[in-house]
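Here's a slice of the assembly, chains where they normally sit.
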């Protein structure tokens, strides 16, 4: 009668991306008959808050625990504790610098952002000015997406100039104001990349309010981005498979806790979607509102 | 005469203090009934009960011979009871007129204020009081005396049938007191009953019809003012006779100069002031309200440093830019506004007494010698007969006069060579006043140089070895001790315009 | 009479002084604007100026609301999440229940007023320190927004004209060269009304009086509790307006937004010279404070200053601006 209990400690819970991960986790929980809880700190700087959460989760002596570490090293002492208590650990979204996790279900954010850069280069014809509105200067996803994008542009498109990289904390309004300032400072800008949902929507808003003609490339999914892509305001976006990440994490956790072996790395993949393929079944399956 | 108010068997306890012990009191229409008693006797507490601030533990209140409840200040107002609180209860960021009419602002439609009427009404009240006051002045910028005027005007504006005045003249000068008395007489004629609390004994004879005396929270008796000598009232208050002494002016010709102020000026407030003070001397400062005595003291003390001029202490020129400079040069200053500038009301008696002398009672780790401070505090509580349940009582719970004594204790403990007392006996009862006069004389005799600023001419005359008089920021003259009141008033009203003629 | 003379002189002085003061209060702002204009030709463009104003609107409205509370000597930490909650309730009424626009706007403001009233009651009746009462409300409202929406944004796609509330331009329709966004117009209207309320009405008088000496007001027979509750409720309704503005701009009610907006608004108020200990403050000051903040942010971005340096420079300039203001006040004395 005692259901298995599996807590997932994520990097956040309010953003649509994390809600989609939660959706997948809950789905797996329902299918496999286990209790799943899902929580994360308010923002991605709160490394110690996440550690407190992990500690509270371990206190509940779960069957296994899932963690999307905000810092790849800071969680290690607690993971060691989990290991001692024989609680298997599954890493999701991004890995940790340790071999304690028995499995990792994540996306290669660098590669995903590089794909966005390729599309941007294509769409603006390989030259001109562009800008990046990233969601964080310090979080792993923020840094990886920024670097993935910037490096790819530098490598492949020497004629494209990235005029600025600004950070809007994923706050829609802040990203809007940033975009407007970028447009004011660089009226001849040709494209802007928003590195997560909040940033992308902010860029879209800013472009709209300034009445500018700019290629907007987004990241993640959500109703507003989907609508904008359908209407052509946004050229396209990269999406990961958050539902899949959540689902695979719980699935692996259950398997491990039952003593089965699981593959060490589960790459849940990423996809480019635009007006042309947004309704294709394999894309529609990884998008969320 | 018809009876307006009767209080019977009023009992009130505070933690550690039995403030009122079954006190009775009555007030008739058209009389001025003085309420007398030492500091902490319970006068203010009794009046706060009548005006709805405190609730009695026992006893009843009758207004027009019917028993009433006075749960809130509002209820008291509705019963026609108005009060001037001893501790000024003003909104410092608001203007004079706004303070007076708070809660009763004349309104236009949509909750709009009729500011013009507000100011005109306030101006009318001041006109009736024969006082010049800008209704639009911010109250926080007024001197204590003028704030007191605002309180009085506010109380008058209620047109109450019962008007309680808790030490209304503590900060006032003779001229203003005369105006106030004229107003009280007019109110009396209109049938208003006035309860009058004061520590100035001469006022009692001048204005009151009956006198009720309290001691230690208990009712002592009620007498007719006209046929009871002051000395009887005093002995009812303090339970013993007080002997009145006059100043003995010592020969200071050989004494060395302690303080020399030359050509001190600041803005419009202080104009080219020079004087000197000898060791062992008490120099009184007289002047009308706003003459600039407080400003002068604050300038010497570095609270608001002067623009020009020189201050020499024991012959040495001193740069005094802050009070800390002044204190280390050996100058102490007791402010006239104890609430804002003198005391930390949230702290206890002991801490306040020690405030200026702390480092002296600390070791090199900064650790305070609490037992010693306790002993000292209790010693001052005894010598100044400060009425408090103990040296750890928070200061805000002490009666006004007892708070004043704590400020005095603070400066006595600091033991400065030069002491400036600005209105040292404000709100202090006769018994304690005599005690303070004795203390000041002793301090002088032991070689301290003392400046006493006072609005009470008798006090200045009683204490001073010499009397400096100021008018509108100028020092208009220095008179020898024992000068007549007329001489002083002549200098106090010697305006610059007139002087030029 | 001499006294008469001095009074008059000072009266005149005071008036002239006041005019100077008002102008000088803008000094920091003007210096900033001139500085940025010299540094980048892109800064002083009509489009960018409109952006700056637009960026001021939400924070400005919040700041105006909280100015009242700060003048009473209180504080309101819940304004950011209350703004969001109002946006969410507007969304619920407009999108989920399909009510007409006006009903939605009214709901947003009513939600704000109600929550403000709750805070006010906690402060006035339960005597809970404003910091705690509104900290509690901040958390409660943050959670409530997520609960009501199921953590998903509510989009206003079906409500015709909702985005125009903030981004349309009535002024631009009359004077095409000056496309002042409606959001800014609303900010000015709200600021005007509250300035009037503070300066001319009974409510305003008690706002200052409460902050100056609450006990004295109570002793004067005023029902201080009731007035305080009214002030918190009014401030709450203004947060409701901010909620409508932000959701109209984002065309959605974002339930996770809002935290941190309170600090920005309070900063604008304090930069504008309102004292946190209550009793004094002006709406003009608050507007200037809010403008200083958005000019700074925008200007540094237009100059493409590195983001980490933007924070450093912002911090320094805020201190310097307030210091300059401090000196001005002292010398005016």
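Here the chain labels run A, B and C in written order, and each chain numbers its own residues starting at 1.
Just so it is clear, a contact is a pair of C-beta atoms (placed from the backbone, for glycine too) under 8 Å apart; a residue touches a chain by one contact, two chains touch by 3 or more.
Because the structure is predicted, anything quoted here is derived from the model rather than measured.
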Overall composition (this structure file), stated as a label formula: A x1, B x1, C x2
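Following the convention adopted for this analysis, only the chains that are shown with their structure count from here on.
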Geometric centre: closest chain by C-alpha means: C
Relative to chain C, chain with the most remote C-alpha centre: B
Computed distance of Cα centres, chain B from chain A, in Å: 71
Distance between the centres, which are taken as Cα means, of chain C and chain B, whole angstrom: 43
Centroid spacing, where centroids are CA-atom means, of chain A and chain C in whole angstrom: 34
Complex contact set, residues of chain A against chain C: 13-16, 19, 42, 137, 163-167, 171-173, 176-178, 180-182, 184-187, 201, 205, 209-210, 222-224, 227, 289
Chain B contact footprint on chain C (complex, rising order): 2-4, 6-7, 11, 200-205, 208-209, 211-213, 215-223, 279-280
Touching residues on chain C, where the partner in the complex is chain A: 40, 42-43, 45, 47-48, 51, 54-55, 58, 146, 151-153, 155, 157, 167, 246, 249-252, 254-257, 259, 294, 297-298, 301-304, 307-308
